[in-house]
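Of the protein chains in this complex, all but one are displayed in their positions.
A and B are the chain letters, set down in written order, and residue numbers restart from 1 in every chain.
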Amino acid sequence: MTELNKDMFVIKGKNIEKMETISRPSLSFWQDAWRRLRKNRAAFVGLCILGVYVLLAIFAPILSKYSFSAMSVADQHAAPSLQHWFGCDSVGRDQWVRTWMGARVSLSIGLFSATINMCVGAVIGGLCGFYGGKLDMIVMRIVDILYGIPSLIITMLVMLVLGKGVAPLIIAMCIVGWIGTCRFVRGEVYRLKEQDFVLAAKVLGVSDFAIIMKHIIPNIVGMLVTNLCMNIPHAIFQEAFLSYIGLGIAPPNCSWGILAKEGIAYLRVHPHEVAIPAAIICTTMLALNLLGDGLRDAVDPKLRGTE
Amino acid sequence: MTKYVIKRVIAAILTLWALVTIVFFLVRLMPGQPFTSPKLPPQVAQNLMKYYGFDKPLIVQYLQYMGNLLHGDFGFSMKYTNKTVNYIIGQTFPFSADLGIRALCLAISFGLVLGILAARKRGTKIDFFCVIIAIVGTSIPDFIMGALLQYFFGIKWGLLPVAQYKGFEYTILPATALAFYTLASVSRIMRASMLEVTSQDYIKTARSKGLSELRITAKHQIRNAIMPVMTMLGPTVAAVLTGTFVIEAIFAIPGMGKYYVQSVNDNDYSMILGMTLFYGVFLVTANLIVDILYGFADPRVRIGRK
Partner (left out) sequence: MAEQEKILEIKNLVFTFKTYGGEVKAVRDVSFDVRQGEVLGIVGESGCGKSVTAQCILRLNPEPPGFFEGGEILYKGQDILKMDNKAIRKIRGREIGFVFQDPMTSLNPTMRVGAQIEEVFLGRTDVTKAEVKERALEIMKLVGISDVEKRYKQYPHELSGGMKQRVMIAIALVSKPSVIICDEPTTSLDVTIEAQILELLLELREKLGTSIIMITHDLGVIAKICDRVVVMYGGKIVEKGTADEIYYETSHPYTRGLMTSIARLDTNRGDKLTPIEGTPPDLFSPPVGCPFAARCDYCMDVCNQYPPEQYMLSDEHMTVCWLQHEMAPDTEFRRTKGEAK
């Protein structure tokens, strides 16, 4: 310790500024979520697959020379070839075009019904959770009762009344589909509004509107997005199921569920007719699941700042 | 506990009432006159009109309808003269129930084992394998799974029968196809729940007592982690049961689901309604049972808070 000298031993006092410099990088919620999502390779792959499928669904039917409903006797059950990339179905319709037309239907049903459900559920759940009181009690009783009925049963009943088609499908899925989101949002909002930071804001005289915008919404939006992402595959599943049992889309329109159903009928002789739509449904589900998992981990506040 | 059970039972009854009411009014909402299908024999149409009491005021109709249901009468078929829904259910439901129970047992037992294994061996190859099964499993709709199994095991390799339901080897493929999705989601939830429990303070307490890892998993983790899985048992039963629709169609099993799909294709409305209602009642009851079981499993519910 030869380098010590008297000058170093003069009392200077504390240096708060130096101490307050934070050496750790500070990330906003979304920056942190995005950082973690990008790091999650599986979720990123899922995002890419979805992107490709969406592009194909938009452009493939436009760019192809075949129409999704034009039949051709000569091409019945044609195997995949240069003319028909995915082959043809039992009445000679081009499967490539039908697959991507089906993607339009299936993806939009998934997206629309999940989005509507999320919005309706979030608004009702949010209002009930935030204001509580009589409204909350009445709505929650109703919701609890409806929650006990399997949603598929209601959906099937409504489809019987409304008839087949894309719009009836979306309506049928939305009639009870919001209940899950509603319960979850109400629970979250209820929990949040009891938290001290909301109390602090209230004490400071912040208006309800500002509290909702600044304190409640930012805290649930991550979970909502995840919820949305998880509900899309669920909706696509339901559509496929309903189409499969004959309560979905009306022919000649098609969806992935219908393609799979038609394909399964010829499973023994023309396995490619089921293999292709099956592969596409499964990869879409996989992509959505991976993305959903990634999002859930990315927005989980408990995991913030960890690997 | 008694209070909890009574509360659940009342909720279930209310739910059933809501279901029945919804069904009743949906029937009135159906386009046009309900039973005017040209395929319908006039005598059956008359029976139906009488059954639903279409000539009487709405409230009387409603009460009459409820009365019928209370007697366990689910209605007529429009297509098959003199066949009641009850008769069809009696004929076909045993097959569906058998298939469903097999699939449920398969899904829950394997799902739990996979989930526990994955959580115990977190970050290893075993965990990776289980996670892959879980993700892939929840990405394959059951009808595709059914078709795949049928194609490879039945047609291509000829290992197992591809259709009908006449013995143990006939049940393997459909039960597996039906179970796979549920198995995957059970294992997923169990894994997540196990990991959640692992970070709880009481696991640290258990560790500080010098217990072996095996004991900690068996006595402390699984017991607590299984609760969330139990809460989703109700929806699971629903998923398996509705899954039987397509699986039965694919494997030509003479169960209720196959019949249901047939009724849809035949536009046999009253049949569909009756069967849907039966499913609804069945599932609400199943949910009630699961809820009560949950109450018994969780001491916090069983003994109640102060």
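Assorted remarks:
FYI, contacts are C-beta pairs under 8 Å (C-beta built on N, C-alpha and C of every residue); 3 or more make two chains touch, one makes a residue touch a chain.
Because the structure is predicted, anything quoted here is derived from the model rather than measured.
In the complete assembly, the contact with the undisplayed chain comes from B:H220, out of B:R8, B:R102, B:R120 or B:H220. Only one of B:T205, B:T231 or B:N265 touches the absent chain when the whole complex is considered: B:T205. In the full complex, chain A touches the hidden chain at residues 1, 4-16, 18-20, 22-25, 305-307. Although one chain is not displayed, chain B still touches it through residues 200-202, 204-213, 215, 219-220, 223-224, 298-300, 303, 305-306.
Rule of thumb we're sticking to: only the chains that are shown with their structure count from here on.
With centres taken as mean Cα positions, chain B sits 24 Å from chain A. Taken in their complex, chain B has these residues touching chain A: 11-12, 14-15, 18-19, 22-23, 26, 29-31, 135-136, 138-141, 143-144, 147-148, 150-151, 155, 235, 238, 242, 245-246, 249-250, 260-261, 264-265, 269, 272-273, 276, 279-280, 283-284, 287. The part of chain A that touches chain B in the complex is made up of residues 144-146, 148-150, 152-154, 156-158, 160-161, 163, 233, 237, 240-241, 244-247, 260-261, 263-264, 267-268, 271, 274, 278, 281-283, 285-286, 289-290, 293.
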